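Other chains of the complex are left out, but the ones given are in their true place.
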Amino acid sequence: MSCVITLTTDFGYRDAYVAAMKGAILSIEPSATIVDITHDVPPQDILHGAFVLSAAFSYFPQGTVHVAVVDPGVGTDRLAIGVEWRGHRFVAPDNGVTSLALAAGADAPASPAGAAHEAYDGPLPAGAVAHELTDSRYHLADVSSTFHGRDIFAPVAAHLAAGVPLSRMGPAVSSVRRLGLASPSVDKDGTVRCAVIHVDGFGNLVTSARREHLSSGACEVEVGGRRIAGLSRSYGDGEGVLALWGSAGYLEVAVKNGNAARTLGVSRGDEVVITPCG
Amino acid sequence: MSCVITLTTDFGYRDAYVAAMKGAILSIEPSATIVDITHDVPPQDILHGAFVLSAAFSYFPQGTVHVAVVDPGVGTDRLAIGVEWRGHRFVAPDNGVTSLALAAGADAPASPAGAAHEAYDGPLPAGAVAHELTDSRYHLADVSSTFHGRDIFAPVAAHLAAGVPLSRMGPAVSSVRRLGLASPSVDKDGTVRCAVIHVDGFGNLVTSARREHLSSGACEVEVGGRRIAGLSRSYGDGEGVLALWGSAGYLEVAVKNGNAARTLGVSRGDEVVITPCG
């Protein structure tokens, strides 16, 4: 039975990096089915990678191995880790790139005071096990200090796909680095203050607000000096600037047949305020 | 025997959308061979998607399932359809994105007077059968109103690849939406007036003129104020601005080792006039 291996990187599509990873995988496990999540993560943008991985991984079959390499710290003392959780395996540098997926797509646990937007050590989600990837038997023979995607993460993923247990790859670890995303805050009157956490290729603004923050529904969404009344059902429902529940479970702001980020002059990190109904 | 599923979308390569579709497919039909046609259709550009799909699909094996999701009307009342024709299966929103493929790469049937560039209801090609994709047994359990690529089209494609007949997916339909492309007109003296229908990544200008419009050959091609004498055999044959028969069967205008769209300041929709020989 062939195993799926997904790849999420900031290596782009014009160089040899991604292909070298795929070659390393297929040299170890020729029957692996390799699927690109994206390689267009902006260089070193761990949050972008973490968001995209969290939005995609759960649609893959149980047993899938997800490799995420956005790795500005390659060759430094950051750990290489593997995590098993809910039937999925993750292989990545320990820098937070898997931490949104490991929150099941929900907000990351609140970061320690003052540490917003910095990565910090946090607990694993319930039921998860994590190991360092230190055993060189599962790496390429020559490990560079500049390209662990090819030399460590891809071979480890292939060995996992071939049936080697994660526990053999190195010692267990009990915490992983997490991205210090500010969680949405909910005022006494139910007003939700959140932020744009992702701008997609259509220019849609994905906020950090999820349905659990807005039990009574949203009456008005304010972003970039613009007030949007009520929620639309879909991108083609209504006119102009719309707010709606997006396919990854977050409140989004969009422009019908247009680009909300450009129209509103809004980018990642900008505040969004949601007034509840009633 | 593994079945091929192709994907054509405007989702780009930097988000989770395409990967979520692939995960949904592999969760249903793990042996599917998934091939990207393109995900770089400009946002909501149905004609671009339709052209690229029409130029690629016939090279795939019989039985291939082609999924095309350029879908500005997702969540509105547009239909979701499946079409079987000449041994290929197409799965898409009913908005014209499959209509150039369903014309076998030839010009679409002439659009009703006055309706040029608007989509309209047109007959299926001879031998084709089409069904709405309404049976929720072949969709994901939760269908969003914003992402039918993941929730409807990908799962339907996977079930087709796994052997479920299209006729089970929903009721038969007898017409589909077609793109109202203006067909080339041929004057009494044989002069062909056509338009640029696609600009490729090299800047080559693909016109709507096909060999059947020019039985006696082309002596002069006029576009963007430039007259090109005679046809070249290939992009490397001749110098400067060239006209030639392109690989998708249409007359093209190119610049040797250059970009015709930029050099001539011509874009999609612009007129091209072809004077026949003798």
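Labels for the chains are A and B, by order of writing; each one numbers its residues from 1.
The criterion applied here is as follows: a contact is a pair of C-beta atoms (placed from the backbone, for glycine too) under 8 Å apart; a residue touches a chain by one contact, two chains touch by 3 or more.
Predicted model only: the values in this text are computed from it and were never measured.
S.K.: So we've got 2 copies placed here, but how many does the whole thing have in this file?
M.R.: 3
Going forward, only the chains that are shown with their structure count from here on.
S.K.: I'd like the Å distance between the centres of subunit A and subunit B, where a centre is the mean of that chain's Cα atoms.
M.R.: Their C-alpha centroids are separated by 33 Å.
S.K.: What residues of subunit B sit close enough to touch subunit A in their complex?
M.R.: 11-17, 19-24, 26-27, 30-31, 34, 43-44, 72-76, 144-147, 150-151
S.K.: Spell out the part of subunit A that touches subunit B in their complex, as residue ranges.
M.R.: Residues in contact with subunit B: 1-2, 4, 6, 13, 33, 35-41, 48, 51-53, 55-61, 64, 200-202, 233-237, 244-248, 257, 259.
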